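Only one structure is covered here, and it is reproduced in the block below.
Below, a portion of the complex is reproduced, with chain positions unchanged.
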Amino acid sequence: MNTFGEILRLTTFGESHGVAIGGVIDGFPAGITIDMDFIQGELNRRRPGQSALTTARAEGDRIEILSGVFEGKSTGCPIAFEVRNENQRSGDYSTLKDLYRPSHADYTYTEKYGVRDYTGGGRASARTTISQVAGGAFAKLLLRELGVKVYAYTSQVGDVVLHKNYQELDLENIDSNPVRCPDEAMAKVMADEILRTKEAGDTIGGVITGVIKGCPVGLGEPQFGKLHAKLAYAMMSINAVKGFEYGSGFAGVSKHGSEANDIFIRKADGKVGTRTNNSGGIQGGISNGEDIYFRVAFKPVPTLLKDQESVDVNGNPVTYKAKGRHDACVLPRAVPIVDAMAALVIADAYLQSKGSGRFVK
Amino acid sequence: MNTFGEILRLTTFGESHGVAIGGVIDGFPAGITIDMDFIQGELNRRRPGQSALTTARAEGDRIEILSGVFEGKSTGCPIAFEVRNENQRSGDYSTLKDLYRPSHADYTYTEKYGVRDYTGGGRASARTTISQVAGGAFAKLLLRELGVKVYAYTSQVGDVVLHKNYQELDLENIDSNPVRCPDEAMAKVMADEILRTKEAGDTIGGVITGVIKGCPVGLGEPQFGKLHAKLAYAMMSINAVKGFEYGSGFAGVSKHGSEANDIFIRKADGKVGTRTNNSGGIQGGISNGEDIYFRVAFKPVPTLLKDQESVDVNGNPVTYKAKGRHDACVLPRAVPIVDAMAALVIADAYLQSKGSGRFVK
């Protein structure tokens, strides 16, 4: 299953060290201006080697559009794109061939498929998220037409927690530091934590917060297809994600209903809204026009520059230590993946809402 | 979107006070013995009026199978089932007609659909989870053939937290008390918390923990369709759920990779396994044969037996106080919904795995 979405469908392909990574976006409406600089810019946000915090593997990650765009506009036909890999199985991967790296997908892929592309992580590599980021960039171009804005930022690294909520932050400021935390002071503390971890050859996890502003009322389907269920599914599709919560989340379970309920009010503009927003902008699975916000938990990435025990495909004990350059903390580069997936969800739900809901000729 | 699953597909229907609630299960394999007592028993676990902790609305909730079962076995044809409602729009709902109840779906349904069945919550009522529980019961009959066991239990009510992990509990003991917490002592504390809340006309949230034992290796699809993404989607489809985490979850984000990684070992039976299980039984989106475990956050249900402010459909301020009998805490009755949805996910992923993965004639 490499397709995401119901109406706006992203089908992805590619392995870390194969020929190319890419995707096909089907169901993208016609007539939308395709801003290639913006799309490449989004990929650059994900690209390794942006700072001392992330892996130094320098890759161009240049995107090429193969179809579906004509004279600068989408045509309604499938948009295929690809990023050619520069490291096409060039190295020596013989040590990985028969090894099950701890907390990687080596064992499960081998059991499920019998064969496994063991070069650079193959299909399970986080490098494959290029497809999600590119797909999300197209979704953002669609959302731009609707005035919807999608943000994500690092709100926790290890034990370093940003305690401000999103309303206290300038979300236009996210990319102003390498951690992608819009609070400069906390960003520095997080950066220190990452560097300290890196020096130890270790890795560290964290939390990314997502915020969607300007989402139209009425997106999402009741029962299955709830907007927050789609968001959860999208986020859990990102490598290393272990948890998702929206609105009041896990912390809200200890509240009483009388504290947690969002009271409806008539707002200044005459529209109905809520006084608080514990609902996180979604009620009964459908967007209510308030901000949507959510949190995504990332485990520490499993690739360590220190010795680890494991077994090989025959079950024999081995010791393994990764070589090369790897992220000590995936969060700074995961931020553009989180906002890309969120954009895909909202754009898809928007298009879906046109054929469902109240009948309009 | 009222269909869940890829191969084993549950399509649900029904409103709280309509004619019937039910569903159609498509893709259910042929030749499986259909144990009607078991299925009715699962519905009884969800049924209101089981104890002083839950709403006293006494309903039979008798299931009738309409198709797809012949001489006690599934035929491979769609299995339709229904539960007739005994309270079919009998009461007076005129006060609800124009009201937006706080933190309910009244406002979003009205905006999305224009019309709304305002009797008893309509389609947004938790009563519609009858369909999920019944669908899950069929899935459990399939999993029974595979030796897979699915458990869920209440692990937190408000601030009352069960600190034992699932290995320290007797999971066969879940139904031995009305809270559905397999630790008798903690169950009592939770029950007290619920009763105290109920007396105050208020409601309280909590956490349900799910555990899946005996899951075959190789279920789940990489990229999209990851087994934990399907579980997250399933859980977020349950009314009042605000968060999902599996394995090390949110707490694990502050660990280092060297602590969090699950070391592969050769187990006593000669098979490959892991020493720890922070992965929660899923690696790269695919089950690895270890126990799958996860946690689901439930907000306090929004229906209070005390006055609340709100607005009506015209935006005019109103005061609203629910009448009748309502659950002060949804968790005891949500336990069978959580395990039902988990069973649907695993059964679907199992059937999906037969047509994917390594080629076998």
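As written, the chain order gives the labels A and B, with residue 1 at the start of each chain.
One rule holds for everything that comes next: a residue touches a chain if its C-beta (ideal position, glycine included) is under 8 Å from a C-beta of that chain, and two chains touch if they have at least 3 such contacts.
Here the structure is a predicted model, which is why all the values come from computation and not from measurement.
**Student:** With 2 identical chains placed here, how many copies of the sequence make up the full complex in this file?
**Tutor:** Spelled out: 2 chains shown, and the full complex contains 4 copies.
To be clear about the criterion, only the chains that are shown with their structure count from here on.
**Student:** Whole-Å distance, subunit A centre to subunit B centre, using C-alpha means?
**Tutor:** A distance of 26 Å separates the two centres.
**Student:** Taking the complex as given, what residues does subunit A use to touch subunit B?
**Tutor:** By the definition above, subunit A touches subunit B via 1-4, 6, 12, 100, 102-105, 107-109, 111-115, 123-124, 128, 156, 158-159, 197, 200, 202-207, 217-218, 220-226, 228-230, 232-233, 235-237, 242-250, 252-258, 260-266, 270-272, 274, 278-280, 282-288, 295, 297-304, 306, 308-311, 315-317, 353, 356-358.
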